[in-house]
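Below are the structure tokens for one structure; questions will follow.
Of the protein chains in this complex, one is absent; all others appear in place.
Take a look at chain A:
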Amino acid sequence: MLPATALALGVLAALLAWPVPAALARARWPRRDPLAALVCWQAVGLAGGLSIIGALLVHGLAPWGHSLPEAWWHWVTWQDSAEPVRGDHWVAQTLAAVLALELLGVLALSGVRTARTRRRHRALLELLVRPSDTPAQGETLLLDHPAPVAFCIPGARPLLVLSSGMVAELDGAQLDAVVAHERAHLREHHHLLLLPFVAWRAALPVLPAADRAHDGVRDLVEMRADDVALRSLSGPDPRRTLAVAIVAAAGGAGGQVPDGALAVTGGPVAVRVRRLLAAPDPLPARARWAALASAVALIFLPTLLLLLPAVV
């Protein structure tokens, strides 16, 4: 039973390491329904990790039993294996352990490092900036800087920051749109959706899919925040208001183009603007449910492959 399981998991892992993320990154439907696409990306990430580690584990523990739970129990209780243990079993076990530790370790490390940076940013902001009530409602901080910038720092006490350059560039309705967009990020905890992909991109620099997945999630999170912001905006043409704000913020930074790997090209920004100016047809309910069902199935598949042989 076990070799077949290991093979099936291996095939699934290979699919999730390359063709599936590539197809999802290339697909055009995600911009019509960013939320469903975000769910799919999370499922791809989770199922990918589960199946590659599962495949290695199942193969490595094969001599100890006929199903993973059984073999695992025999292994941790130091029982003798039923079949002779070859070198490749040890290699697979070691790889599974290393990979699991790396993925979880990098995730934890990335989380801790991010939390520390945020704490420092927050302390700096609280020192440099007086809370202002001039721009748009509530706890918006006004940072004195000519570049038009808006951002938020997530956390238990989230902060929303507008630069004076941004306030100078935009009118009241546009500022409201910017603030609504940032609030959407905070309310839906988009930083948590992005965190695993930031971490795994760092953990698996050799895997192009990790890059693709990260960029895909980053762009979708922005589109989702645009969609949520639109719902709370009044005015004659909120879509256009938000689009104008985006273009002003993107173009006004004059020469401040980041040159590192994190540079944002015109690509995703143009997609955002285009889908604001001409609203894409929402995904039909059937297609949306199909996407969500595939995401759920994707997580269940490796789980079942790992556990089912113990039952049947």
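In the analysis below, a residue touches a chain if its C-beta (ideal position, glycine included) is under 8 Å from a C-beta of that chain, and two chains touch if they have at least 3 such contacts; residues count from 1.
Simple rule for what comes next: contacts and distances are computed from a predicted model.
Per UniProt, the protein behind the absent chain is "Transcriptional regulator"; the candidates were "Transcriptional regulator", "Predicted secreted hydrolase", "RagB/SusD family nutrient uptake outer membrane protein" or "Branched-chain amino acid ABC transporter permease". The chain omitted from view is touched by exactly one of A:23, A:123 or A:307, namely A:123. Which of A:198, A:220, A:283 or A:306 touches the hidden chain is settled by the complete complex: it is A:198. If you put the hidden chain back, the residue from A:20, A:71, A:107 or A:150 that touches it is A:150. Seen from chain A, the chain kept out of the figure touches residues 25-26, 28, 110, 114, 117-118, 121, 123-128, 130, 143-145, 147, 149-154, 163, 166, 178, 181-182, 185-186, 190-191, 194-195, 198, 212, 215, 225, 243-247, 249-251, 253, 256-274, 277.
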